[in-house]
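In what follows, a structure is listed as C-alpha cells, so that the remarks can point back to it.
Left out: one protein chain. Kept in place: all the others.
Note that the chains take the letters A, B and C in the order they are written out, and that residue 1 is the start of every chain.
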Amino acid sequence: MPELRYLKAINLALADAMAADPSVILIGEDVSEAGGAFGASRGLRERFGAERIVDTPISEAAIAGAAVGAALSGLRPVVEIMFMDFTTLVMDAMVNQAAKARFMFGGQSSVPMVLRTPHGGGLGAGPQHSQCLEAWFAHVPGLKVVCPSDPASAYGLLRAAIADPDPVVFVENKALYAMKAEVPAELPIIPLGQAATLREGRDVSIIAYGAAVHTALAAASQLAGEGVEAEILDLRSIQPWDEQAVLRSLAKTHRLVVVHEAVEAFGVGAEIVARMADIGFDELDGPIVRVGAPFMPVPFSKGLETAYLPSAERVVQAVRRTLA
Amino acid sequence: MPELRYLKAINLALADAMAADPSVILIGEDVSEAGGAFGASRGLRERFGAERIVDTPISEAAIAGAAVGAALSGLRPVVEIMFMDFTTLVMDAMVNQAAKARFMFGGQSSVPMVLRTPHGGGLGAGPQHSQCLEAWFAHVPGLKVVCPSDPASAYGLLRAAIADPDPVVFVENKALYAMKAEVPAELPIIPLGQAATLREGRDVSIIAYGAAVHTALAAASQLAGEGVEAEILDLRSIQPWDEQAVLRSLAKTHRLVVVHEAVEAFGVGAEIVARMADIGFDELDGPIVRVGAPFMPVPFSKGLETAYLPSAERVVQAVRRTLA
Amino acid sequence: MTEPLDPSAAPAGHNADHGLLALYRSLVLIRCSEERLSAMFADGEVPGFIHLSIGQEAVSVGVMAALTAQDTIASTHRGHGHAIAKGLSLDGFFAELLARDTGLCRGRGGSMHVADMSVGMLGANGIVGAGLSIALGSALAHRTQKSGAVAVAFFGDGALAEGLVHECLNMAALWRLPMLFVCENNGWGEFLPTSKQLSFALKDLAAAYRIPHVLVDGNDVAAVAEAAARIVPEVRADGPRIIECMTTRVRGHFEGDAQKYRDADDLAALSERDPLRITATQLVRAGIAEDALASITEEVKARIHAAVEAARAAPGPGFEAALADVYTAAPAGMEAR
Partner (left out) sequence: MTEPLDPSAAPAGHNADHGLLALYRSLVLIRCSEERLSAMFADGEVPGFIHLSIGQEAVSVGVMAALTAQDTIASTHRGHGHAIAKGLSLDGFFAELLARDTGLCRGRGGSMHVADMSVGMLGANGIVGAGLSIALGSALAHRTQKSGAVAVAFFGDGALAEGLVHECLNMAALWRLPMLFVCENNGWGEFLPTSKQLSFALKDLAAAYRIPHVLVDGNDVAAVAEAAARIVPEVRADGPRIIECMTTRVRGHFEGDAQKYRDADDLAALSERDPLRITATQLVRAGIAEDALASITEEVKARIHAAVEAARAAPGPGFEAALADVYTAAPAGMEAR
C-alpha cells in the first residue's frame, strides 16, 4: 500500500474534485500563487488556472459571503480560512446566509460550498491560532461539520464534502498535516455522517475525532496492557454524527468516554454524552466521562500547551474512572 | 410589592449602574437618541448625556472591538447588539480579544464590558432575528454568560454583570420584554453563577433559563395535577453555571430534564446533561431528557414557530419519559 | 411612451418594454402591493417585521429595466420593490408574506427573506450589508462561467458603515467583476439620519476604489432607467459601477414606526418627491390620458386582490416539510444524513 501524508491527501482531494467537476473553485488568502499557507493547494494553480484558484485580499467575511453567492449561482466554492480562529470573521456568512438559505427560501436552492480550516494546538501558535471551534458550527441547523483523523479519511471525506449539496465546515487538525499513513491505491470517497470503528473492544467505548483519535488509540494500547479492551470509534463527521454507531458500541461495552481536543465545556462531546444519557441510559453501567481541554485559552508556552492538550494518560484515567 | 416590566428592569439597571459609576457608558445602534431599538435605554441620554450614551453607525464589529479597547483603557462599556443573530459580526472582538486579553496578557488587565443582546422567537421575526446562540459564548474561556428569566433577576444580574471585571454576554429574551411581575421595593444585585430554585419538588428536577423557565413552570403546574412534583431551577447564569445546585436537586429527585429555547443539539443543555451524566451518575434513576428547539432555523410562520418553540406539553412528555 | 397598455404584460424587467408607461405600471404594482401589505399589517394579518419601500420604488423599477433574466440581484431588509421589479411571482410573494405553504419560501422566510431563484432574485436579507457579498460571489460565478450576466447588490446608505461593504467594493474593483452596486440613499438608517452615521460620501469612496459612480434622482424612474441602461452594459463589459440613488423613506423604518423623530415639514414635503406622482406627471405631459393611468392602478389592484385572495385560501406550511428542507436530500449513493 502506498503511503500518503494528510496534507497531501487534502491536496489530492482538491485536485480530483476540481478535475471531476469544473464548477469547483478554490478561494482564499494565499491559496493560489503560494499554494496555501500550509500548502494544501500547491500545484493546483498550475493545473487548473488562476480563474479557478483565486487569491483573495485579507477579507474573510467577504470571501465566505462570496462563496455563498457563488454557490447560489452555480459554482461549488471551496473556501480556505487560514486558521479556525479566523472563522470568527465568517460567522454571519456561514450561519445567517449559507446555513439558512435552503430552508429560508423554501427549498428553492442549495448552497454547495465547503469551508476548509485548520484547528488545533501543538505548534506553539498561541491563543489566537490554535482554537477548536467546531461545536459552534455543529449547533447551527443547515451546516454539516467534518473532522478527519488520517490521510485516507481526509481524502475521502473532503471528496464527499465537496460533492455534498449543503454547506460543509471541513476541519483539519494542523498537527496532523505532517502525518503519514498507508492508504489504499484507490482512495474511496467516504460518506459523511458515518463513524469508523478503529479498534474493537468489549470493556469501554471511546469516541473521538480528529487528532484526539490518536490519543484514544494510544490510551487503548496502554489499557490493553492492563487487560482493559477499549473500542475506539472515529466519529469523522460531527454534524451529522453517527448516533447509531455510538449507541451500538455502548450497547456492547456499557461504558463511554468521549475525547476531543476542543475545550470540554460546551464542546462537541457534551452533545454525544447528552444523547447517550438519554437514548442510551439503560445501557450505561458507569458515569460517562469526557476528556477535553480545560477551560482556558490555548497557551503559548510548550509546557503549558502540553499540559493543556488532552493526553493518553488522561484518557486512561477517564476509562479507569468509568470502570471503577 | 411594586410591579415592574422586564424591559423597564433592564432600563433601571442601566440607569442605576451609570449613576453609581461614571466609567459606565452605553454604546450601540440607536441606543441614544432613540433610546434603543426595544427601548432599553430610553431616557438615559437625557439623564447622562450623549457622551455616555453613544449612538453608533451600523458597524457591529467595530462597536464590540471598541468596547474591548475602552475597557482596557478604564471605561466599563455596555454594548447593545440589536438582535443576538447579529452577534455573528462580533465574534472576533468577543472571542479573540475580550475573552482572551486577561489570560493572554498574563493577568495584566481585565476587560470589564457587557454585551447585551436579545435572543428568542415568538415575534414572527424569522430565521435571522430569533436565534438563541448563547452556547457559542459559553464554550469560550474568558467569557461569562447570563440569561435572566424575570424582571427582578434581569435587574439584579445586569447590575452584577456591569460590576463584574470580566466580559459578560448578557442575553435577554425579547418575548419577555413585556413581562410584568412583582418585585421587591429595593431591587438587590444578584451574583453571577448562582441558580435559583423557583419551585420545590421531589420527583424530578427541571433545569431551565430565560423564557423556558416559564415553560417549565407551566409544565410543573400541569404535572402537579398528575401527582408529579417537579423542582424547578432557574439557571440564571450559563457560564459559569451552578453545578452544585443542579447536583443537589438531582440528588433529591434522581430525575433530570433540561429545557431551553435554543436548538437542542449542541446547546447549553448538552453541557448540563453531560456534567450530570458524569458527576451525578450515581444519582440518576432514569434517562436525562432535554427539551429544546428542533434542528432547524427559526421559521417565520406563526404555526411553524409555535410548533418549533419548546412547549409545556413537550416538557411534560419529557418528564413522563424519565419517570417511565 | 405611447404604447398601448397591455394588462397581461409582466412587470418591467426581462425583455419587457422599457417605455415609461411600462415602468409606471411596475411602480404602481410595487406601491399598491405595499399599501395592501401595510393595511393587512395594521389588521394583524401580516406578521413579523415589515419594511416598506414606498417612496423608493423608482430605484427598483429603473434598475431592473436594464437587467435580463440571467442577471442576479441580492437585496435588503427593504426588498419588496426589488423582488417585484425583478419579476418574482406575485402570488408567491403575497403567499409568503401571509406565511402560506404556497409562498415563495413556503412561509419560512417572510418579508425579510423573499427570494425567487427562478428570476435571479437571490433573496432579501435581514443582515445589513450581507447582500453585497452574495452579489459579489454571484458576479464571480457569472465571470467564471462566462455567462455574460451581471450581479446587482442593492443596499441602503446606512449599510455603508458595515465593513463588509468595503471588502466587497475592494474585491469587485480588484477583480473587475460584473457587479453593479446600487445604493438607495434615503438619508436614514433606522431612527438616526445617516449624516450622524457616516463621515464620508459614497462618491468619494467610489473615487478611492476607482469605481465609476453616478448620482441619480432615485425618485425619477426615467432617470434611474436611463442611468441603468447606460451603465449595466459597462458593468457587463468592463467591471463594477456604482449607482447612488437619492430617494425618500416615506413610511418610517418599519411598519408601526410613527417617525416622531422626524421633522413634520420634511415628512409633509415627501409627497412632492413621490415617484409615482413624478412619473405620472411626465406621462400626462407626454400625452397619456389620466384615465389610462387610473386604469393601470385598477388593473394592478385587481391583480393584487387575486394574489391576496389566493394566499388567504392557501394552506399554512407543514412542519415536517420544513424540517426536511434544512438540508438538501443527499445525492444518490451518498446518504450524507
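By our rule, a contact is a pair of C-beta atoms (placed from the backbone, for glycine too) under 8 Å apart; a residue touches a chain by one contact, two chains touch by 3 or more.
Note that the structure is predicted; figures quoted are calculated from it, not measured.
Looking at the complete complex, one finds that the omitted chain is in touch with A, B, C. Of the candidate positions B:K8, B:R102 or B:R290, contact with the unshown chain belongs to B:R102.
Set against the missing chain, the residues C:A39, C:A208 or C:A286 yield one that touches it, C:A208. Think of the hidden chain as still there; on chain A it touches residues 29-30, 33-34, 37, 55-59, 61-62, 85-86, 88, 123-129, 294-297, 299-304, 307-308. Within chain B, the residues in touch with the undisplayed chain are 25, 51-52, 54, 56-57, 59, 61-62, 64-75, 77, 92-93, 96-97, 101-110, 141-142, 144, 160, 163-166, 191-193, 240.
One chain is missing from the display, and on chain C it is touched by residues 161-167, 169-171, 173-174, 196-201, 204-205, 207-210.
Here, only the chains that are shown with their structure count from here on.
Most remote from chain B, judged by the distance between CA-atom centroids, is C. The geometric centre of chain A is 40 Å away from that of chain C, both derived from CA atoms. Along chain C, residues 105, 107-109, 113, 125-127, 163, 322, 326 each make contact with two or more other chains.
Within chain A, residues 92, 96, 103-104, 141-142 each touch two or more of the remaining chains.
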